[in-house]
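What follows is a single structure, written as structure tokens, with notes after it.
Excluded from the complex is one protein chain; the other protein chains are retained at their positions.
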Amino acid sequence: MEGVDQLSNSFLKPVGDSHEVFRAAMNALAYPAQPRVLPSDLSPCGPMAPGSLALLLTLADHDTPVWLASSLATSESLRKFIAFHCGAPVVDDPTLAAFAFFSSPLELAPLARFAQGDPDYPDRSTTLIVQVEAFDDCAWRFSGPGLSSPRSFGVSPAPKGFADMWTANHAGFPLGVDLLFVCGKEIAALPRSLRISEI
Amino acid sequence: MSDLPEYNFAYLDEQTKRMIRRAILKAIAIPGYQTPFASREMPMPYGWGTGGVQVTAAILGTDDVLKVIDQGSDDTTNAVSIRKFFARTAGVRTTTRTPEATIIQTRHRIPETALGEHQVIVYQVPIPEPLRFLEPRETETRRMHALEDYGVMHVKLYEDIAQHGHIATAYAYPVKVDERYVMDPSPTPKFDNPKMNQCPALQLFGAGREKRIYAIPPYTRVVSLDFEDHPFERTRISGACSLCNSTKAFLDEVITDDQGGRAFMCSDTDYCEQARSRIGPLS
Partner (left out) sequence: MYVAVKGGEQAIDNAHLLLARDRRGDPAVPELSIDQIREQMTLAIARVMAEGSLYEPDLAALAIKQARGDLIEAIFLLRAYRTTLPRFGDCVPMDTADMSIRRRVSAVFKDLPGGQILGPTFDYTHRLLDPDLAIADDERPCPIVASVGAEPVVAPHILQILDREGLVEAPQSGVDAGVEEDLTRTPLEFPACRELRLQALARGDEGFLLALGYSTQRGYGRTHPFAGEIRIGEVELSFVPAELGFEVPLGAVTITECEMVNQFRGSETQAPQFTRGYGCVFGQSERKAMSMALVDRALRANDLGEASGVPAQDEEFVLSHCDNVQATGFVEHLKLPHYVDFQAELALLRQLRDDWSEKRIAKADADRSAKEQQEEAAE
């Protein structure tokens, strides 16, 4: 990503922009498994897409350790971006992470390596933010809170055995991880409360 | 003397908003679970809506239209005070019309007008723990939720039936959310409980003093606790509103004279006004 000044690659209106990104993420979780607009004027940083950067700036700070998938962890410019713009510590141990970032859904497995929360505090879990190439609506069928009727949703590239992974993730409810998928200027989410069936 | 600060949009600083926003996302992902958050001291007293105010401040944007009600009314003093606070610190548009609002902050009522997908309702919660009056210790109630052990609650409701023939809870009537967590709906009358079930709007609950946020996502099953032989009953004073004639809305009782004369009128003032503007004033 030559030519992009990463020092100035940040929200132009920090209060308004982070609000819009948060509302997109909130609505994505509230009305899950359906893509919605994720506003972002950021430039990419290394392998990290603007949408993921926008979520990073909106949600992460000194209090939230961040874990990077290997495709992202090697990017020096990304590490500098995180240190400069949000101050979040980057950790190697996925169980310590509040947020984990992926440049591809193929890196997701296994979900159980991340913090699942504990029975008294199921909120102490990792939120996974995953860049995908496309959303499609035929791979899996979801039902549960946020959906008035079962809904088809999928991502590509599709991780092998995702339905089993998600079944296991939901089976531990209220423990488990939540997924936020980012595709260009769109976001879709899978909270742990959703049940899955393959079509 | 040091200069007083210029307050951020919607009063809270961005770091505080991030912390609250993270808690809201977790609350949505775990429906009915009380997510701890580092509640801040707000410029209004604890117990007067600081939890609701912090949730609203964290989700509010410049395009939002805010409605604030207390006891169903837009004009009760605390509703006025909170609406003024946001008009001043966020400069957002406010309304009393339920359908026009994108965010509704409420204390003790759910509007009679059905909510839609474009809306978020934020409840002010005094005691978020539905088991608190049965077990005062947080360490104990937390375990009960973890183990899904709600025996004490069923025993309490059953004792009510044995003693009174009814479940003697008229407000803050406990519910089970998506078949997992027992949740306190905040001190709304149990008349309002069915409105929470499969509601198209996102429902957020903020308890400032107790430092908890919880949520019911849209289209989520919310069941009022009951027994097969004593099913949940939605109760309402029988009678009509003296102003709009409604026989469906929840009514407030008003003492009209020294002899104990009484009249009834809608607790939801916007609903009542709309009904009146449709039918014209009653003679």
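Each chain carries a letter (A and B) given by its place in the written order, and its residues are counted from 1.
Rule of thumb we're sticking to: contacts are C-beta pairs under 8 Å (C-beta built on N, C-alpha and C of every residue); 3 or more make two chains touch, one makes a residue touch a chain.
The model shown is predicted, which means the values in this text are computed figures rather than measured ones.
Peer 1: Could you tell which one of B:81, B:95 or B:113 touches the chain left off the display?
Peer 2: B:81
Peer 1: Write down which of B:17, B:67 or B:108 is the residue touching the left-out chain.
Peer 2: B:108
Peer 1: In the complete assembly, which of B:70, B:112 or B:270 touches the absent chain?
Peer 2: Missing-chain contact among the listed residues: B:70.
Peer 1: So that we can see where the missing chain sits, which residues of chain B does it touch?
Peer 2: 1-2, 4-5, 7-8, 11, 13, 16, 36-43, 45-48, 50, 70-73, 75-81, 84, 107-109, 126, 136-139, 164-166, 168, 170-172, 187-191, 209, 211-212, 235-237, 242-243, 250-254, 256, 263, 265, 267, 269
Keep this in mind: only the chains that are shown with their structure count from here on.
Peer 1: Go ahead and note the Å separation of the Cα centroids belonging to chain A and chain B.
Peer 2: 30
Peer 1: In the complex, go through chain A and note every residue touching chain B.
Peer 2: 14-16, 18-20, 22-23, 25-27, 29-32, 58-61, 63-64, 98, 119-123, 125, 127, 144-148, 173-174, 178, 191-193
Peer 1: Looking at the complex, which residues from chain B come into contact with chain A?
Peer 2: Touch list, chain B to chain A: 8-9, 14-15, 17-19, 21-31, 33, 35-36, 58-62, 117, 142-143, 145-147, 178, 180-181, 198, 200, 202, 216-221.
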